[in-house]
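Okay, structure first, notes after.
With one protein chain withheld, the remaining protein chains of the complex are depicted in position.
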Amino acid sequence: MRIAYIAVILFLVTLGSVVFNFTTPFHFDAIGSNWELIDITVYITFIVCGVAFVALGLLMAWWVYKFQYQEGKFAEYEPENAKLESQLTIITTIGVVVMLAPGLVAWNDYINPPSDAYELEVYSKQWNWMYRFPGADGIFGAAHNKYVDLDNPFGMKPGDPYGEDDILITDKTVKIPVDRPVKVLLRSQDVLHDFWVPAIRAKMDAVPGMVTYFWFEPIVERVYEVLCAELCGRNHFNMRGEMHVVSMNEYSTWLNDQVTWAGMQAGAVPLSPEAALGRDIANDAGCFACHSTDGTQRDTGPTWLDIWDGTVELDDGTTRVRDEAYIVKSILDPHAEIVLGYTTTMTTSELTDEELQSILDYMKGLKSAPAKQETTDENESENAEPSSEVDSTTIPGEDPSTN
Amino acid sequence: MATEGQQHPIKIYFLIWLLLFVLSFFSYLVDFYHLEGNLRWFLIVVFMLLKAGFIVAIFMHMKWERFALIFGILTPPLALVVLMFLMAIESDYAWSTRVVYMGEDPAPKPESPSHYKKSEEEKGH
Amino acid sequence: MTDTTLSTQESIFTSTARDWSSDMTTFKGVPWGKAMMWIFLLSDTFIFTCFLVGYMVMRMTVTEAWPVASEVFALTVWGVSVPLLLIAIMTFILITSSGTMAMAVNMGYQRRKWAVFWLMLATALLGASFVGMQCYEWSKLIIDEGIRPWGYAPDHDLGAPQFGSIFFMVTGFHGLHVSVGVIYLITVAIRVVRGKYDHTNFEIVEITGLYWHFVDLVWVFIFAFFYLW
Partner (left out) sequence: MATVEVPYQETVPLHHPKTWIGKYIFSQDHKIIAVQYGITAMAVGLVALILSEFMRLQIAFPEAGFMAFFTADHYYQAITMHGMIMVIYLLTAFLLGAFGNFCVPLMCGARDMVFPFVNMLSYWVYLLSVIILMISYFVPGGPTGAGWTLYPPQTITQGTPGVDWGIATMLISLAVFIVAFTMGGLNYITTILQARTRGLTLMRMPLTVWGIFIATFLGLIAFPALFVSAVMMLLDKFLKTSFFMPAIVSLGSKLEYSGGQPLLFQHLFWFFGHPEVYIVALPAFGVISDLISVHARKNIFGYRMMVWAIVAIGALSLIVWAHHMYVAGMHPSFGFFFATTTLIIAVPTALKVYNWILTLWRANIRITVPMLFALAFVLTFIVGGITGLFLGNVIIDIPLSDTYFVVAHFHMVMGVSPILAIFGGIYHWYPKLTGRMLNDTIGRIHFYFTFIGTYAIYFPMHYLGFIGVPRRYYETGISEFYPVAAHNLNKFITIAALIVGVSQILFIFNLVHSYFKGKKAPANPWGANSLEWCTPETPPRHGNWEDRLPTVHRWAYDFGVPGEEKDHIPQTVPRRKAS
């Protein structure tokens, strides 16, 4: 009898898959939130499915080996076997119920945030994250994309009393307290995004034109990387953020330093006409999708703050003085010289000389410390007036006196 | 292939023809008399379904087809009923998030068409 | 060989089970073209229903006001604004054309070719006049009312921009069906009198009729949802 190589291969593939499963280092990393129920459901599914996989794979290999062709032999003639088929149906149904039941229980938890959860809004745009806390009153002011402009990055509805004390964070980093359930509300300025921290397990898309949500309770103090999990354009892979799960004290201190919407409005200083024009042109050209102007480090492109000074290290190892010639060249031919640590997805800009000059005027004005008066609205903490609202900010929805 | 065709007394076509006119006229009257609310929607849907039913059953001869065909044609659209039902639920949900979080007006007043305004102005003169 | 005696005593369940479990044909006595047209119409039903579901979602999600249909579609006759007059006329025309089509089918099975020809031609003419009136309605909406596919002309804002979008899209798609139907009707009518179908039982007239009645059927829904709702 010829050896049926395929039987051996099927056997080895089945066995190899099991071995790989147990030896691979690639499994869920340590959970950082309350969603053990997800891990448990995955575990149950692994067991049910794993048993089925091994049983079916080995059975197939064995039977292919055992019932090989022999001239003149007839196969067993058995068109159907109602009893066996109904037994298999029942067994499969039981397996499905075992997997589905915990899943549905967990889903019921997932869509019903606990009543003591505080709210955090994640506002996403191409290609970075911004955050908003409801402030002292614990209620978000209404916000809509139609109100968004350079001085109102969150699109806060003008005149909404609930919005004045909302805390706006334009930095990519957010801090949240450990062991407190948080209901994350998601809004998007442009396209679909998805706020995702692998160790938290939970995620949800941000959809423009509506508000979506999910909730979790972080249980480990640690810095997490935030990813965008829904394709959102050519810089999707660079859309990262940071989520720091910290102690309650650290969180309160940090939050007190953040600017409120009222503070942001008060702190906005008008630019010179040339610089303002340059800012509008740069905005229309989409520059701010990748470059910050307040010193925030983004993976998509270098910040424009203090770009007019000093030197820069390029990815070919050389060092370059950042003079006007360098910046003009970088705008007109972005692929020529690339700053170390970045991949360029920048498209070649078609700007007139006047437009280019306006942008350069604007960039020249972006200086950090001495030129504080000229920094834009996107600069948060320095311009924040330490109003009483900010001082009284604690965990939203919680009485400050209990803290 | 053996085909007997669909031969039926002409009388029934005239009857249905007439009925369609009458039902269309009724649904027009619903609008003409400005019936509002549930009664309006109920009447519109009833007249619509009656008309659709007559067209399919008599004009398209489905009444006289064998049930094998009727069954084959009328069951798949049930999937559309599921789609429609779920989309209605979800649209309401999306609308509510717009009202709650985005500060949209839950009950905006529709504006009158411009020509309507013009004719009113003319009356005023 | 299967004997397809059709017994009248059979319940519809028995007969259906027999039909589906028989050999050669499942739809007994149904010509290929008719079966194909029915299945095509089923597919087309899904297209139109998806459009209508889109309309429902738009209407339920937008927060801007939805214009009042009976005012937008009113026709001013001798200085009096009559709501939905044009639409009423269009509806009556389409129903009339359905009636003439049904007659044509009947004449077809009686093999009266010239009667079929004239009735189908009448149907096609009624269909063409329907399309003509729809063009008039569109031009009125675009020129007089300032409604655009993307919203409204300046100073004509009536609320939700989707009103015009979905209206033009769905009625346009329906109008396309009517136009195709008119061409189809005329082609078949000419081929009938030329004797192309003499060897058949004139099922082609019924098949054409199925398509035409379906177009009428869609209009019933459009009439209810777009103009009355």
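A few remarks follow.
Here the chain labels run A, B and C in written order, and each chain numbers its own residues starting at 1.
Operating definition for what follows: a residue touches a chain if its C-beta (ideal position, glycine included) is under 8 Å from a C-beta of that chain, and two chains touch if they have at least 3 such contacts.
Computed from a prediction, not measured in an experiment: that's the story for all the values here.
The hidden chain, counted over the whole complex, makes contact with A, B, C.
Touching the chain that is not shown, out of C:42, C:85 or C:193: C:42 (per the contact rule at the top). Of the options A:34, A:170, A:235 or A:260, the residue whose C-beta touches the omitted chain is A:235. Screening A:110, A:129, A:304 or A:362 for touch with the missing chain picks out A:110.
The residue touching the chain not shown here, chosen from A:283, A:303 or A:357, is A:283. What chain A contributes to its contact with the hidden chain is residues 2, 4, 6, 9-10, 13-14, 17, 20-21, 24-29, 37-38, 41-42, 45, 48-49, 52-53, 56-57, 59-60, 63-64, 67-70, 73-81, 84-85, 88-89, 92-93, 96, 99-100, 102-104, 106-108, 110-111, 125-126, 144-146, 148, 155, 186, 189-192, 194, 196, 198-199, 201-210, 212, 224-225, 227-237, 282-289, 299, 343, 345. Residues of chain B that touch the chain left out of view are 1-2, 76, 79, 82-83, 86-87, 89-91, 93-94.
Interface residues of chain C with the unshown chain, by the touch rule above, are 1-6, 20-27, 30, 32-33, 35-36, 39-40, 42-44, 46-47, 50-51, 53-54, 57-58, 61-64, 149-151, 160-162, 165-166, 169, 173.
Throughout what follows, only the chains that are shown with their structure count from here on.
In terms of which chains touch, the assembly is arranged as an unbranched chain of neighbours.
Inter-chain spacing, taken between the CA centroids of chain B and chain C, is 13 Å. Note: centroid distance chain A to chain B, computed from Cα atoms, is 44 Å.
Per-chain CA centroids place chain A at a distance of 48 Å from chain C.
Along chain A, residues 209 each make contact with two or more other chains.
For chain C, the set of residues that touch two or more other chains comprises 61. Across the complex, chain A is touched by residues 94, 97-98, 100-104 of chain B. On chain C, the positions that touch chain B within their shared complex are 12-13, 15-16, 19-20, 25-32, 35, 38-39, 41-42, 45-46, 49-50, 53, 56-57, 60-68, 70-72, 74, 76, 79, 81, 83-84, 88, 91-92, 95-96, 98-99, 101-103, 105-106, 109-110, 144-146, 155-159, 201-203, 206, 209-210, 213-214, 216-217, 220-221, 223-224, 227-229. Those residues of chain A whose C-beta lies close enough to touch chain B in the complex are 140-144, 157, 160, 185, 187, 209-212.
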